[in-house]
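Dumping the structure here so I can ask a few things about it.
Only a single protein chain was left out; the remaining protein chains are all shown in position.
Which chain is which? They are A and B, in the order written, and residues in each are numbered from 1.
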Amino acid sequence: MKQCSKCGLPETYETIEYDNEGVCNICRQQDYRDESIDWDKKKDQLDELVSKYRGKHAYDCIVPFSGGKDSTFTLNYLVKEYGLKPLVVQFNHGFMRPILKENNERTFKKLGVDVHSFTPNWRVVKRLMLEALIRKGDFCWHCHTGIFAYPMQVALRYQVPLIFWGEPSSEYTAYYDVRDEEEELVDETRFNRYVNLGITAEDMAGMIKSDFELDPRDLDPYTYPPLRELKKLKYRSVCLGSYIPWDVKKQSKLIMDELGWKGDQVEGMPWELYPYEKIECYMQGVRDYIKYLKRGYSRVSQMMALDLRKDRISKNDAAQLVNDYEGRRPPSLDLFLEYLGLTEDEFNQIVLKTVVPPFQPDFDKLENAPKTWDFDQWFRENN
Amino acid sequence: MGNLTSVSNAVYEMGEDPIWISNLEQLDDVTHLILPGVGHYSNAFVNLNSIGTAAQLVQILSSRQIPVLGVCLGMQLMMEDSEEGDGKGLGLIPGKCNLLQGENLRLPHVGWNQVVVQKDHPVLEDVKSDRDFYFVHSYASTQITEPWVIATSFHGQKFASIIAKDNFIGMQFHPEKSQTNGLRIIENFINWDGKW
Partner (left out) sequence: MVKKRLIPLMLLKDGRLVKGKQFSSYKDVGDPVKSAAVYNSQLADELIILNIGSSSIQPLLDILDELSKVCFMPIALGGGIRSVEDAVTLIRHGADKVVVNTLCKRMPTAISRISELVGRQALICAIDVRWDEELGDYVVYTESGKCKETISLNESIQTMSELGAGEIFIQSIDRDGTAQGYDVELASRVVEIAPKLPVIAAGGCGDYRHLKELFLDADVEAAACGSIFNFSDSNPIRAKAFLNNYDIKLKKV
């Protein structure tokens, strides 16, 4: 498989393109962000943006919030830097871990914010997970769509036009190339471009109703609201990371220091070194595992890529970590199979159909990843 | 004649209200004029003649200085004449159209092809050069007449893909079918005051 000569990401990584020197476009985007953006000017634009909306609506802005490092940093920044009155909108994907819940409570109470939380119908979620797994080899459809569509509905309901997201996608992919100098709008185009895996709620409804008793309203939470309504509101849905430089290591440390935010053990990752990455969901292990089976790399490689770009790790150490941790079978897979009523063999067959060439998975060579401390607290259907 | 819906939708998407005119009196209310085009040169010219004589149209457009955008066949109509059919064009921008030539050339020229921008123009603001736009035609402005050429493209031979003079601008490709960049061009055109 082709690989980036700088960060190591393989050609199965979505939207990756290599230039004449074998360096990938994601690396080049990072270079551009470091060298060619006038961050002072961006900060001025952010100041302008904030003052345009402050104090004029029920809330100054909406902050979609998962409790991970990025959304926690974003919320903290907006409250502390600008003294904004946000409405925090939380879409509960169904897999929140104990430390995450503690972090959230502590964050909300320390910062003093109003919080709107929504939990969708679990039975519908399970059916959606299965369909998404089969069609796309990615069971997180309900989460991707819920997280990006639901807060827009809340924005309309409360008539709050300004919505602040966290990191821009160009930190990770090239759906929006930062070198094109176009502001990344977190809108329906972006939603359709990749967030919803190319499947809208209207599409999904027809796909599952033959074997599932679907009430037409069941998929409302995952439906992007009509553009017309959002335009009437004069909405502005942007990433904080379009205005300030993004650095996950620095930012995680900041929220740990300022808010007492705690990291956590994450399945299949080196626990001491990356306690801040993707702590908000206990299906993360399965997600990473599927990615590994489909594409031949996973979260460890992604973290290595980020650190290699910032010269925080040597290529040898990175390769070693990937070798020691990546591609292990996660304990949470048992829960996942239980939720969806699948055998591991059926699961493997489904995933095999969505493998991204030129990678080929080897099901025989897989080892097991250790259980995290809270594994026994995660939801079991057959209790 | 041809596909007026797409252009209309693109204009609407930009937040403006497009109207379709069928006689010259209606031009009084118009701030910007778009001549779209799909089809055959002679048919198009005959259709144009049905809304008033060509001479009258030229007179109004030149004196009022309404920004005018010609798309594909519309661009060819704005020029002097074309090898396709036997009508004369409106002569708003100098130049003639000929059948594209080249060894083993596939015609019509259909698909996404690169537009290389040579000069700045208000309608091209923030539109990146060397990007692809959607073409579908067999005839083109192959005799590149300076200084009216804004951008060129290549299919068998080099041709002018964007030409402009005063308040007139013509594009051989279809901006309403060229997604992001195309929509940006339409937006720029709507905001253009016709001065260049």
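Here, a contact is a pair of C-beta atoms (placed from the backbone, for glycine too) under 8 Å apart; a residue touches a chain by one contact, two chains touch by 3 or more.
Computed from a predicted structure; not experimentally measured.
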Neighbouring displayed chains - absent chain, whole complex: A, B
Selected from B:H32, B:H121 or B:H137 as touching the chain missing from the view: B:H137
From A:K41, A:R123, A:K353 or A:R380, residue that would touch the chain that is not displayed: A:K353
Option from A:E14, A:D44 or A:D324 whose C-beta touches the chain left out: A:E14
Positions on chain B contacted by the hidden chain, ascending: 2-3, 5-6, 9-10, 12-13, 38-40, 104-114, 130-132, 134-138, 154-155, 174, 176-183
Positions on chain A contacted by the hidden chain, ascending: 2, 11, 14-18, 135-138, 174-175, 188-194, 196-200, 202-203, 205-207, 210, 294, 353-358
